[in-house]
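Removed from the display is one protein chain of the complex; every other protein chain stays in position.
Showing chain A:
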Amino acid sequence: MDETLETSLLEVLDSSQLNCLNENDDHTLKHILASKKLNSSSSYLLSDVDEQLLVNIPFNQSVRIRSIVIKSSVAAQRPRLIKLFINRPSLGFDDVQDSQEPDAAQVLELTEEQVLEGKRIPLRFVRFQNVGSLHIFVASNGGDDETRIDGIDVFGIPALGGTKDLSGLRKEED
């Protein structure tokens, strides 16, 4: 597929509903996603009680996701096993702990290279056709007690016939 047609879907991120479970109060998801692009500042997302994280990324229009980028700069704290879910806004750790592929949209084992260099991780495109919200469950990491994520990016295209983002219209009227 033509990669140039894909845009970063963080443009259509609904940042007001962005949330993450088990995030450290000083290093939250908002720190790395509020700018609506791949985080390049020194801030990062850190887990709190244990190494697991549940990142919820809602979009303000439905999208198709082709690939994601998860970047972490510390090998021991990099996310290793992740499970992706779509359109499940009320997920808790109990729901995702034991779920496998049919329930989860995709279960991925990330390599060290993918995470440390922030490479694009291709997803099974057919399973991410009409995504209103993407949920990333980090089940385990490189071995440390805390998981650190320096940046997240999502690539794909807006869904055809899906709801269009109308929030920008108001600004043009002014």
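One rule holds for everything that comes next: a contact is a pair of C-beta atoms (placed from the backbone, for glycine too) under 8 Å apart; a residue touches a chain by one contact, two chains touch by 3 or more; residues count from 1.
Here, contacts and distances are computed from a predicted model.
The chain absent from the displayed complex carries the UniProt protein name "VWFA domain-containing protein", chosen from "VWFA domain-containing protein", "Methyltransferase small domain-containing protein", "Trafficking protein particle complex subunit 2-like protein" or "DNA sliding clamp PCNA".
Annotation: of A:E11, A:D48 or A:D144, A:D48 touches the absent chain (contact as defined above).
If you put the missing chain back, the residues of chain A touching it would be 16-17, 19, 21-23, 25, 48-50, 52, 56, 58, 89-90, 92-93.
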